[in-house]
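Heads up: the structure comes next, in structure tokens.
Just one protein chain is left out here, and the rest sit where they should.
What follows is subunit A.
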Amino acid sequence: MAGAGGGGCPAGSNDFQWCFSQVKGAIDEDVAEADIISTVEFNYSGDLLATGDKGGRVVIFQREQENKSRPHSRGEYNVYSTFQSHEPEFDYLKSLEIEEKINKIRWLPQQNAAHFLLSTNDKTIKLWKISERDKRAEGYNLKDEDGRLRDPFRITALRVPILKPMDLMVEASPRRIFANAHTYHINSISVNSDHETYLSADDLRINLWHLEITDRSFNIVDIKPANMEELTEVITAAEFHPHQCNVFVYSSSKGTIRLCDMRSSALCDRHSKFFEEPEDPSSRSFFSEIISSISDVKFSHSGRYMMTRDYLSVKVWDLNMESRPVETHQVHEYLRSKLCSLYENDCIFDKFECCWNGSDSAIMTGSYNNFFRMFDRDTRRDVTLEASRESSKPRASLKPRKVCTGGKRKKDEISVDSLDFNKKILHTAWHPADNVIAVAATNNLYIFQDKIN
């Protein structure tokens, strides 16, 4: 993974200058529900970028190679493949409507010419193989070039079919379907560093799968109480450690993270480490638990740290210290005085994701009004940027945005009450090595690049 020599980001120089690169998706105001992007993920090399949407479709973009004749298109992402991953279902037995929305996509490390990814909706995980076909066999004996069968009695000579080049065709085919293992809604999938197994987590359980075996999975975490009346917390996210194949973490709706070691027992109900920040009991309010619910957890590339996202902040934890995070970054603290309204319009339950850059020196997460936030861990500087069509001129620099909380609003600032809470950036992704980021703004995908890049 990205080390000191990775990408175009010299160690210590963290003055990113983000520029608009591309935007994908329709411009019209009327957003069809199916077009809302629900997940964004780069593959291990960063050459492929996958998106999933509420309509169950996956679109994969591929980065263009450097081309001297078209220097400006270097690094551009263009459509590589698109397919329908999941379809809506109705479970008649449980009277459940199963959405086709893609909750998560996770790439497998590349082992041959084909690419593999896991995509999941609420109930079923699928392994997709994306392969290229650029040759076609011609000169069959028993059929014509257009496929019609030849009359065997008219064949007077035998020939050996030869391979001829053809226009590149990218095919996606489902290779494995991992179904019927989750009673509750799947929120996370994570591929293990052993490249053979992966975990899937729902609200109350976490299962371990082998990529080759679809009819069995091991339950490794079960927090379902015997009496559902006693239910106090649910699992919100889970991830495998990037290097230690026996370690994974899962976060809860109560703002805690449990680290589990699969070597200690088959059922990891007892955690090995428990991460929780102590709370001042006098500051507790009706909203405390709701806003402490962790919506995303991500290990750093180094494996030394993990990052959690709750409603108002992003926290970085050192795996060696369970008592409190080592860093806390405020995403949109000004919303603390708006919690009543945010509860009424359900925005308080929005699940924001977060991500690390390749060298773990910066982190990014989304906010409202199509704003997203970046925090530089070395310089302690942060910036608010906006994904909008207005600032979409090719290679135009993004101007930092500022939200005004007090009385006097300066020019170019936006007041809290003017923020559009329907424009939420929940999903962002950072290229594993370079300073290229993908930001999903409802039905549009923005790609930004660092000028130095």
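Quick note on the criterion: a residue touches a chain if its C-beta (ideal position, glycine included) is under 8 Å from a C-beta of that chain, and two chains touch if they have at least 3 such contacts; residues count from 1.
Assume contacts and distances are computed from a predicted model.
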Choices "NEDD8-activating enzyme E1 catalytic subunit", "cAMP-regulated phosphoprotein 19", "Multifunctional methyltransferase subunit TRM112-like protein" or "SEC24 homolog B, COPII coat complex component" - which one is the UniProt name of the chain not shown: "cAMP-regulated phosphoprotein 19"
Candidate in contact with the missing chain, chosen from A:Ile213, A:Leu231, A:Leu267 or A:Met321: A:Leu231
Option from A:Cys19, A:Cys245 or A:Ile290 whose C-beta touches the chain left out: A:Ile290
Contact residue for the chain not shown (choose from A:Asp53, A:Glu353, A:Asp434 or A:Asp450): A:Asp53
Sole residue of A:Asp47, A:Glu99 or A:Glu353 that reaches the chain not shown, by the stated touch rule: A:Glu99
Where the missing chain touches subunit A, by residue: 24-26, 34-35, 37, 51, 53, 55-57, 59, 79, 82, 84, 87-90, 92-93, 95-100, 122, 184-185, 203-204, 228-234, 253, 282-283, 285-290, 336-341, 343-345, 347, 417-422, 443, 445
